[in-house]
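Yeah, one chain of the complex is gone here, protein chain that is, but the others are all in their spots.
== subunit A ==
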């Protein structure tokens, strides 16, 4: 099967492309920077470029659409252009190219209105209630993708949650970097229970969804390791793997949320190099439970994670040791 993977220069996209190559598929990747995935053919450019997209999808049977603007803050128009318009461009081209399977990679935040989630399934995406520009536009994109499914093009949405692992510049490196600088707090003691996903599991889950697209057409699935951990535990595990002292100070979540809002507004006016140190969205993510019922996901996708959190942390530690970090 010829499969096009978008966003394959990203941490998860690269893993998905590699997994597909290993499974014997002919893989084309579409993103602005080289994917560096051995065995895959890069098409460089943006998913908002219709003619480029049409070229990349020519003759393809499957699409895994990961490319998105992932950020905690930013101009709403930027999010919309990449996340919503880019998805629409992909869907249009896929239909025209006769693609039969389309996996929309989404996020559990599309159905998270901020309250604690404990053992819930994949609720419908809700652009009205999702928090932050990223989640809102991803919610819109997911609804759009699922609405475009048909007998000839099967669409399924998968929502990996808090993906981490060696080489992850988003969550993993940020946690480590801030812990190293001593600016990583625990919110309310870091006891909120959260699901997370080791990168290999996220990749294999997405590939499983592509394989099962006929059977699971029209559905959305949350993908996690199925091992909820207290957020402080998870952060400590990641820090220890990198040889960094885990966070020990705790700040009240309410204060962090308020501060996050203020910082978010300041950042909008005078953006810095990095992401802002705290946003309201992040404060909520780190201080309320969000873990999921994985029974349906595992049954429907006929998939189970192969790397446990503890094994993932061992691999992370090995990565940092070999990197000399």
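Keep in mind that, in the parts below, contacts are C-beta pairs under 8 Å (C-beta built on N, C-alpha and C of every residue); 3 or more make two chains touch, one makes a residue touch a chain; residues count from 1.
By our rule, contacts and distances are computed from a predicted model.
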Hey, which one's the missing chain according to UniProt: "Spermidine putrescine ABC transporter transmembrane protein", "Hydrogenase-4 component H", "Hydrolase" or "Fructose transport system permease protein"? "Hydrolase"
Among A:5, A:236, A:301 or A:316, contact with the omitted chain is made only by A:236
With respect to the chain omitted from the figure, which of A:9, A:29 or A:288 is a touching residue? A:288
Only one of A:62, A:149 or A:190 touches the unshown chain, namely A:190
In the whole complex, what residues of subunit A lie against the chain that is missing from view? 116, 118-119, 186-193, 226-230, 232-233, 236-237, 240, 246, 250, 252-253, 287-289, 291, 293-295, 310
